[in-house]
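A quick write-up on the structure given underneath.
Rest of the complex left out; these chains stay put.
By written order: A and B. Residues from 1 in each chain.
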Amino acid sequence: MAIDRNSLRGKLFIIIFGAHTRQGRLFDLCLLWLIILSVLTVCLESVPSIRTNYHPLLHTLEILFTVIFTIEYFLRVYSHPKPLKYLFSFFGIIDFLSIIPFYLTFILPAGHFLVTIRIIRLLRVFRILKLTSFVHHAQVLKTAIIASLQKITVFMLTIVALVLIIGTVMYVVEGEEHGFTSIPQSIYWAIVTITTVGYGDLTPQTPLGQVISSIVMIMGYAIIAVPTGIVTVEMSRSQPISKRTNSIECLSCGKAMPINTNYCSNCGHQLHE
Amino acid sequence: MAIDRNSLRGKLFIIIFGAHTRQGRLFDLCLLWLIILSVLTVCLESVPSIRTNYHPLLHTLEILFTVIFTIEYFLRVYSHPKPLKYLFSFFGIIDFLSIIPFYLTFILPAGHFLVTIRIIRLLRVFRILKLTSFVHHAQVLKTAIIASLQKITVFMLTIVALVLIIGTVMYVVEGEEHGFTSIPQSIYWAIVTITTVGYGDLTPQTPLGQVISSIVMIMGYAIIAVPTGIVTVEMSRSQPISKRTNSIECLSCGKAMPINTNYCSNCGHQLHE
């Protein structure tokens, strides 16, 4: 179904969902700032000293943001040519989860979990990737990562197996008296070590344990080269192809399509009217 | 020796060792989940609180898994055209080590070591690499790593020499009063530092020691580029060749062979009947 660009719904759709008109871009930019501010509010509210001193202000801001986001949500449902499609799309669900915690606090007893779920509205920031200057770059990254996914899986499987075996060995070598109280705990240590994070909350104490950890560390230091090599190779390959593709963005689902296609391969929306 | 595909042994062989029939894939998938569950059991059993509360359940599960794996082991020996070849192959030994610890606990006094050796059954997970979608990717990684092995050796030799010299210097500079109690201990610190793990269990206290560690850290930060460069270059080179190779998987040993070869170069098994 093509959109009637002159009706109110059509105009709203182009402003709210599109990013190729001046108004559409302005709308996205305002929304972006509102999201960042509302996420900041959630973060600040969790700081004990700020919560005590600025609670009324933060609460007022929260009501304001929720009202704006609620209006935006209903406008999105109203203006979308296929409301149900939007409701159950990735961003539709995110938008819903961004506003619902506030209303639930009226029904349910307020809890940590409920309050912090509001942070999910951060995911809405990814709408920024719609902006034409980013579409291409995000696409290249996505293509390269997807292309290297199977190789990364083989690599990850090896890492997981390594970490399980190293964890078990260290559990036997170091034992419970040095903090390696169980195999899962030792596996946690092995992950902390092989990824070169190295918290230092658990460290080997026995000479043999230190020799084994030294090997694990050098291994972790060397094998980081593997995913790096995978992604670099895929990225250098995916580059020229995507440069060639002159893409057009689907107004209905936001996916980038090659310029010479007539219908969005994702949602079937007509690209050229 | 070609396999008689109509005999029971032949059918079993294709199901158990192969991954190119629907039943073969199903068998591998079931096995994969059993292995993961049994490894999980070993891990959970090591957690003191779980061991105390769920010991009967975990013990029953362990008996169950061992019985299944024992049956599978005997079926593998029975159905393989060259049983001895299987028994002394990598996976044959792993399969044996996966079931033997359980039976040994009846003879020998139960110990930490014996119980945890069961984790070795995790290595059986690598049978998943037989699945056709992974064969190619695992092969590319393997080729790239083998091709870069000699360069990595030169690199590792340099790292080891660096770490030994830095360790000795820090032993002299920091001394026993700051935790650098011996050269091996200092070398352990040097490895922790140069790999950017940084536990913080041993840290330089003297100004000179801090200057030396700063140099070591920057060095470690910069030289990670070397193995990364090596692997990336090898990977980008090994890619096009392996893409060309249309490979066929040997039913006997699981190794990928070029499509136009008639016998497996690894175990001599006939590829096309």
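Simple rule for what comes next: contacts are C-beta pairs under 8 Å (C-beta built on N, C-alpha and C of every residue); 3 or more make two chains touch, one makes a residue touch a chain.
Remember, it's a predicted structure, so these values are computed and weren't measured experimentally.
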item: With 2 chains placed, the number the full structure-file assembly comprises; value: 4
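Heads up, the rule we're going with is that only the chains that are shown with their structure count from here on.
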item: Centroid spacing, where centroids are CA-atom means, of chain A and chain B in whole angstrom; value: 31
item: Residues of chain A defined as touching chain B within the complex; value: 150-151, 153-155, 157, 161, 164-165, 168, 171-172, 175-176, 181-185, 187, 193, 196-200, 203, 207, 210, 213-214, 217-218, 220-222, 224-226, 228-230, 232-233, 236
item: Residues of chain B defined as touching chain A within the complex; value: 39, 42-44, 46-48, 112-113, 116, 119-120, 122-123, 125-126, 128-129, 133-134, 137-138, 140-141, 144-145, 152, 156, 159, 184-185, 187-188, 191-192, 194-201, 220, 224, 227-228, 230-232, 234-236, 239
